[in-house]
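Left out: one protein chain. Kept in place: all the others.
The letters A and B name the chains in turn, as written, and every chain counts its residues from 1.
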Amino acid sequence: MDWKGRDVISVRDFSKEDIEFLLKVAERLEKELEEKGSLDYAGGKILATLFFEPSTRTRMSFESAMHRLGGSVIGFSSAATTSVRKGESLADTVRTVEQYSDVIVIRHPMEGAARLAAEMVEVPIINAGDGSNQHPTQTLLDLYTIKRAFGRIDGLKIGLLGDLKYGRTVHSLAEALAFYDVGLYLISPRLLRMPRHIIEELHERGVEIHETTDLEGTIPELDLLYVTRIQRERFPDEEEYLKVKGSYQVNRRTLEKATEKLKIMHPLPRVDEIHPEVDRSGHALYFRQVFSGVPVRMALLGLTLRVL
Amino acid sequence: MDWKGRDVISVRDFSKEDIEFLLKVAERLEKELEEKGSLDYAGGKILATLFFEPSTRTRMSFESAMHRLGGSVIGFSSAATTSVRKGESLADTVRTVEQYSDVIVIRHPMEGAARLAAEMVEVPIINAGDGSNQHPTQTLLDLYTIKRAFGRIDGLKIGLLGDLKYGRTVHSLAEALAFYDVGLYLISPRLLRMPRHIIEELHERGVEIHETTDLEGTIPELDLLYVTRIQRERFPDEEEYLKVKGSYQVNRRTLEKATEKLKIMHPLPRVDEIHPEVDRSGHALYFRQVFSGVPVRMALLGLTLRVL
Partner (left out) sequence: MDWKGRDVISVRDFSKEDIEFLLKVAERLEKELEEKGSLDYAGGKILATLFFEPSTRTRMSFESAMHRLGGSVIGFSSAATTSVRKGESLADTVRTVEQYSDVIVIRHPMEGAARLAAEMVEVPIINAGDGSNQHPTQTLLDLYTIKRAFGRIDGLKIGLLGDLKYGRTVHSLAEALAFYDVGLYLISPRLLRMPRHIIEELHERGVEIHETTDLEGTIPELDLLYVTRIQRERFPDEEEYLKVKGSYQVNRRTLEKATEKLKIMHPLPRVDEIHPEVDRSGHALYFRQVFSGVPVRMALLGLTLRVL
């Protein structure tokens, strides 16, 4: 595949080879950065970060990645002060920003916004989340985190916990994990089970699937537990929510039967799905996961800018 | 003239020689940037962008220009979070920011704000729009765009379309074009004609002027059509507005009688003055015009910083 000048819109656009290549480049960059302290691949290049809806974490991760590559950043962090207010179309906004920059990262509340933007401009577009649709760099950094922690993805038993019905992150991750030889444990309340069409697709692609509502009983099986937030508003009544919430908190007690090597990930921000007492245990991988965003985004920026 | 350390407040402060010199420097920088990929004239210098009212497009253009010159940027994009809220005067704000930076770009809702700022500080001040008064870098980039597209300004027949009564952009542009040997076609609804005093000044300076309400009849004469927005609130009743709006949209039909070489410009953002179907025609110059802002602002920053 040719990465050069390519847009990054959806993980579904990537083959397994694309992903493997990207993870290798990210690993190389992480090591180079550690050795040399700073890199200059993107010296003189400009990243524009267009956050039509705020996402401080994702924005700062991309900006850090661009600076670590030696490049510069311009942009905005919310649509409140942009020409959108004057009635400008998204197409015009991105064609304007294209004149000021070499690569554009876009986050937009509207599904399909990133794809539309990519069709309008010649500079590469990287999707940092478009509505409930796609957030491909999150999935790529999740895979990178797993590979770096375990040295491999094949052979792992991975639990996905939380809101598996509406959760964009777990849908994308599950689809990407289907490239590998993994066992997936889908742990959720009945109301928030993974949609049938995704489970069928995973089956067809040869993934071994276990659905369950039982977190504690499943934990001993797992190499990795990927936790996501369960939102109150998904439940018809408060009492039902509180029951579920209580039984899905990951804490010292929940982890009593975990194997020593169990790792826990979370896309963050968390509220109380993972108790802070877990942070200092050897299980916590979620801040390392945050860090992984930087080399993965460095790789994406560097490849699409054609400077690596 | 000595450009070094000079403020850029109003196009009226510039002689024709000043403008020609600036356009030459901008062209040189554009070519150097294309050849070398990145420049380092302003390495170690800091631009402060003080946007007391938001203008994402202008801000990003200046920031891109500063980064393309190798410099850094600090600033704010709206007054909402500044000391102005604590009752600080504009004079104190700019004298404070002067301590942090080497050149200041200011946008302010109050007419005369940029001039006042320039009187208070020793670092150069560049006006990025003060109320309905002046926005000199827009005019300079317009001239640059024309010169780059046609190879000259002299001899061109230029139509100015839209709200010629209140439009700051077209007033400044018309005054600057009076330095050249051009024919101006002022195309507007009767209610929004160019003010008499400007027309008289243009006459005195030897510009050939044609006033008309007829867009379609005028198009065949033109080398360049500069389109601006007509705002609903300028009209006493809705019906009148809709009639005008309809007859002044530039689209494929309007352009049927245009010569092949006709170019169309617009300061953007547009709403529906130019139909998107025009974007892919050879007439559209408005995104190239956006790009022109970068070398022109690089030239302004570099000259006032004395680093070129």
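Criterion: a contact is a pair of C-beta atoms (placed from the backbone, for glycine too) under 8 Å apart; a residue touches a chain by one contact, two chains touch by 3 or more.
As the structure is a prediction and not an experimental result, all values here were calculated from the model.
S.K.: Among B:A26, B:L39 or B:V97, exactly one should touch the missing chain; which is it?
M.R.: B:V97
S.K.: In the complete complex, the non-displayed chain touches which residues of chain B?
M.R.: 43-46, 48, 72, 74-76, 80-83, 86-89, 91-92, 95-101
S.K.: Applying the definition given at the start, please give the residues of chain A touching the unseen chain.
M.R.: Spelled out for chain A, the touching residues are 37-39, 54, 56-57, 60-61, 63-64, 67-68, 70, 73, 77-78, 268-271, 276, 287, 290-291, 293-294.
By definition in this document, only the chains that are shown with their structure count from here on.
S.K.: As a quick test, compute the distance in whole Å between the mean CA positions of chain A and chain B.
M.R.: 41
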